[in-house]
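All protein chains but one are shown at their positions in the complex.
And then chain A:
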Amino acid sequence: MRSKALPQVGSHEPQGANRRDRSLIHESIDERIANNTFFVDSKAHIVLDGSICKDCSDKVCVTACPAQLFVELYDGTVGFNYEHCLECGTCLILCSHDGALKWNYPRSGQGVNFSYG
């Protein structure tokens, strides 16, 4: 049940113009969440329709998500993986496109499991 952080090639690095010159982030998100516990639900609790994101000039989710779950893809759409979601809801509030995000909490006890809240 306990999932370990999966390596995701390059996807968790801040991209291009968004990356500041003197970034203080020395670690990947995988290192940051390495000691977190997730019981990954087999069904995604958040579903993103990445094609809607193609017309979004903002793509604020890509930088704002504290778990770095959103990735801008080469064709302007946005890719998303729910597995290491911290269930904070930042994307739900900041996304300004109706219907792009379907947001629910994970089912019956699954999802992130905090020990130090």
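Assume a residue touches a chain if its C-beta (ideal position, glycine included) is under 8 Å from a C-beta of that chain, and two chains touch if they have at least 3 such contacts; residues count from 1.
Rule of thumb we're sticking to: contacts and distances are computed from a predicted model.
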When one chain of this assembly is omitted, its UniProt record names it as which of these: "YeeE/YedE family protein", "ABC transporter substrate-binding protein", "GntR family transcriptional regulator" or "Electron transfer flavoprotein-quinone oxidoreductase"? "Electron transfer flavoprotein-quinone oxidoreductase"
For chain A, which residues reach the chain that was dropped from this view? 14, 18, 20, 23-26, 29, 32-36, 39, 58, 60, 63-64, 66-68, 86-90, 92-94, 103-109, 111-117
